[in-house]
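Removed from the display is one protein chain of the complex; every other protein chain stays in position.
Up next is chain A:
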Amino acid sequence: MSNLTQPSTNDNTEKLLEVKGLKTYFFPSKNKVAKAVDDVSFTIHKGETVALVGESGSGKSVTSLSIMQLIPSPPGEIIEGSIKLEGKELLTLTTKEMNNVRGKDIGMIFQEPMTSLDPVFTIGSQLIESIRKHKKTSKKEAHNIGVNLLKMVGFSRAEEMMKEYPHQLSGGMRQRVMIAIAMACEPKLLIADEPTTALDVTIQAQILDVMKDMKEKFGSSVLLITHDMGVVAEVADRVLVMYGGQIVEEAPMRKIFKETKHPYTKGLLASIPDIDKDVDRLDAIAGTVPPAHAFPDGCRFRDRCPFAMDICKRENPELLELEDGHYVRCHLYEGGHDDA
């Protein structure tokens, strides 16, 4: 009954990324510890899209930055855990080896595309650089690959765009350029941290479409970070729900919506107005998300949980598998097992 081993949902597919017992803490001042990511384990299979959802401060970005080993240190540090890509441990790689993994095996798109594109270089030169970093090709060949990628992400005037600068593009256009750059080296894993949050819905629809196309074309797996449950329902195969630095529920996408188990996930779904439903009043979760340096003892959700029991104050529940591939971290579901 360990929460570290996560049998794959579909055993016949290969594991791509395995995160086990990951702890990433921040030490902003002497007596303060922010347990931003605290014992997180999950697996991503080849070709799979996994959504990581949760509210602000739950640890989504820190999880993805840990995988990329881009945690600012100090104040942050990966305290323990293991991150394996195709069985190879990433946490023990040298800086140089990790540089090779980034942008080659793993591509990443961030929420704010302007900060991740260099304003002084043309789109073309940034694309070409990224292609040549991992593929031995001539400049001319790389240029052609770049033009093709821009076409794939939906630009009709790709040739001209190669000569343009980031500031000449709208937010949605920049984000598509970022996808093109991230896909340039045909990564095995694409990590997209809120790739559409800053964008309008019609542009979001475009981006989600492009991501789907690229995924199919290159067979990449995707870790999609979002707080939008609608986006999850649109694109995810499997869902990880984070709260207070931990995964509180994990399940195949439909089960998250149809057989919701954790009181937090239930609350989250009930508090979202949905375009296809009519309710007079939303079922809001009381209170607010606690900051990472002040989680309550026991279960981190207990202050806001309508079902909180005595044991919830004392013990933080483990993430247990209820049925095939459906995990939940909640004392309500611990019925059959012996207390440690």
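One rule holds in what follows: a residue touches a chain if its C-beta (ideal position, glycine included) is under 8 Å from a C-beta of that chain, and two chains touch if they have at least 3 such contacts; residues count from 1.
Following the convention adopted for this analysis, contacts and distances are computed from a predicted model.
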item: Omitted chain, identified by the protein name its UniProt record gives, among "Oligopeptide transport ATP-binding protein AppF", "Fe-S cluster assembly ATPase SufC", "Sulfite reduction-associated complex DsrMKJOP protein DsrM" or "Cell division topological specificity factor"; value: "Oligopeptide transport ATP-binding protein AppF"
item: Residue of A:G146, A:G172, A:P187 or A:P317 touching the missing chain in the full complex; value: A:G172
item: Options A:C185, A:I285 or A:C299, residue touching the unrepresented chain; value: A:I285
item: Given A:G59, A:G103, A:G146 or A:G267, the one touching the chain that is not displayed; value: A:G267
item: Chain A, residues in touch with the chain not shown (by the definition above); value: 55-56, 170-173, 200-206, 208-209, 227-234, 253-254, 257-258, 267-277, 279, 281-286, 288-289
